[in-house]
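Notes follow once the structure below has been shown.
On to chain A.
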Amino acid sequence: MRAMAVSSPALDRALGDIVGREHLLSDAAALEVHAVDGVRPRWVARPSAVEQISRALALASAEGLAVAPRGSGSSLSLGNAPGRLDLVLDLGRMQRIIEYVPEDMVGTAEAGLSLGALGAQLAARGQMLALDPIGGASRSVGGVLACHASGPLRVRYGTGRDLLLGVRFVQADGTVTWGGSRVVKSVSGYDVPKLLVGSLGTLGVIAEATVRLHPLPPARGSWVVSTPSHAIAADCLAALLASTLEPDRLAVLNAEASKLVGVDGARAALLVSFGSVAEAVASQGAALERLAKEHRAGAAPVAAESWAQLAPALSGPVKLKLACEPRRLLHWLAELEREAAGGRLTVSAVGQGGHGVLEASLTGPLTARGLATRVLAPLRHELGREGGSLVVERAPVELKAELEPWGPISPELFAIHGRVKQAFDPTRVLNPGRFAGRL
Partner candidate 1 sequence: MSEATTDRLGAFDLRDAPSMDGLRACVHCGICLPQCPTYRVLGEEMDSPRGRLYLMRAAAEGRTELTPTLARHLDLCLGCRACETACPSGVPFGQLLEATRSQLERRRVRAPATDHGTLGFLLDLFPYPGRLGPLLHGLRLYQWSGLQLMVRTLGFLTPFKKLQAMEALLPPLPASAPALPAVTPACGKRRGRAGLLIGCVQRFFYPDVNAATARLLSAAGYDVVVPPGQECCGALHLHAGRLDEFRGMARRLIDSFDPELDVIVTNAAGCGSALKEYGHWLDDDAAQQFAGKTRDISEVLVEAALPLREINERVTYHDACHLAHGQRILRQPRELLGRIPGLTLIDLKDSDLCCGSAGVYNLLEPELAGELGRRKVERIEETGARIVVSGNPGCLMQIAQQCRARGLAIEVTHPVSLLARALVDA
Partner candidate 2 sequence: MTLSAAFLRELEAIVGVKGLVTSPEGRLTYEADMHTFYKGAPDAVALPETPEQVLQIVRLCRRERVPVVPRGSGTGIIGGAMAPQGGVMVSMTRMNRILELDFDNRCATVQPGLINLWLSQATREHGYYFAPDPSSQMVSSIGGNVSTNAGGPHCLKYGITVNHVLGLELVTGAGELVWIGGKAAERPGYDLLGLAVGGEGTLGLVTAIMVRLLHVPEGVKTLLASFSSIEDASETVSAIVAAGIIPAALELIDEFFVRAIEEGVGAGYPKGAGAVLLIELDGPREEIEAQAARIVPICRDHAALEIRVAADEAERALLWRGRKEAAGVVGRMTSNWLLQDAVVPRSRLPEIMRRMQAISRRHGLRIANVFHAGDGNLHPMILYDDRVAGELERAKQANEELLQACIALGGSVTGEHGVGLDKMENMPLQFGPADLEFMTRVRRLFDPDSIMNPGKLLPSHPACGEALRPGPPAIPPGPPAIPKGAWV
């Protein structure tokens, strides 16, 4: 880490030249708003084009600045608290749709465009980007990709990993780089877009994303299956996944979360939607109701808005993401609730039923130390023994100090991870120390 040899006024001028004076913020209020885990940057720059990102990073690289890219800011607390933070690159001005050819079902958007705004444009042509993180309509395309956020549509369409075709990004030293392709099928060289998904901007700043789109289904119907026990919920889930039913959204809700969709008194619930022609939606819904009955659960149709009503489930001060083998999802949900109950915490959890991924939010009285040592660390340890993980995606800084938010990278891969970061950001410009392994 270089000593700060360059004065603020000089850098100030240089950054202002790059993004324009009015788009470079350095007043205390702005810096406070853009703080990451309480660490204030020295500047916030708001570029409007890739070239500006490039020049800003080139400068940062030359001057040893630490940079944090930012989309909507909703996941800024993901990762370790920054050890140093000089520049926040706010991509909020980059919201153009660069290219959209409905016939090709491919679109290219700038990273700062929100999922909601993009979705509205696509819906006008009967299409969608199948990425729906809970409560994520205001999140930016770039942010969702960089964080590998996903939602109930995963069960049918996958995640950003599967939907991102091509990416224009800026390397730590400012080199504008293209990876992937603009068409739905291409295997030319390494799948660089995949490397960037979930990398939290530590290998490059996503400027434009070319994504694969899907047609909006002609009809949709949603059902909730409410169950009196975790075991029955697990049975229903297993039966659903082993059947020929093809839901397009699937969420597992714990007792607390299921209240948000009008279910009271259930230990757990499955929220399921089918998207197809009306007859297929109705027939699959009926099949789901039969399936629920066979497993001693109750099923009923619910309004389409139910999905949007889930957002509060994950908005608590502490947000976790657990991952495990798909068949163990309900087990770990039960474990989480049990551990939390021990600390008199309330858990609200939404799981991706087909993938063994559980997002949960905790509220309650426990101290950071208590939460870390009595609830989270033991859970993470047990999960780790069966190849699972527990990531603390959002937490007060005190908790992050007690428990490293990511959890361990597999030891045998650690060396390769180090080489990756060293190859693409040797001078540690991009989010240094914030990613897994403190990379």
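What we mean here is this: contacts are C-beta pairs under 8 Å (C-beta built on N, C-alpha and C of every residue); 3 or more make two chains touch, one makes a residue touch a chain; residues count from 1.
For anyone wondering why these and not others, all candidates are chains of the complex that A comes from, given by their letters.
Keep in mind the model is a prediction, meaning the values are calculated, not measured.
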Direct contact with chain A in this complex, candidates 1 or 2: 2
Candidate 2-touching residues of chain A, taken from the complex the two chains share: 5-7, 9-11, 14, 17-18, 54-55, 58-59, 61-63, 101-106, 126, 148, 158, 161-162, 171, 173-179, 181-195, 197-199, 203, 214-216, 218, 238, 241-246, 276-277, 279-280, 283-284, 321, 323-327, 352, 355-357, 387-389, 391, 406-410, 412-413, 415-417, 419-420, 423-424, 426, 436-437
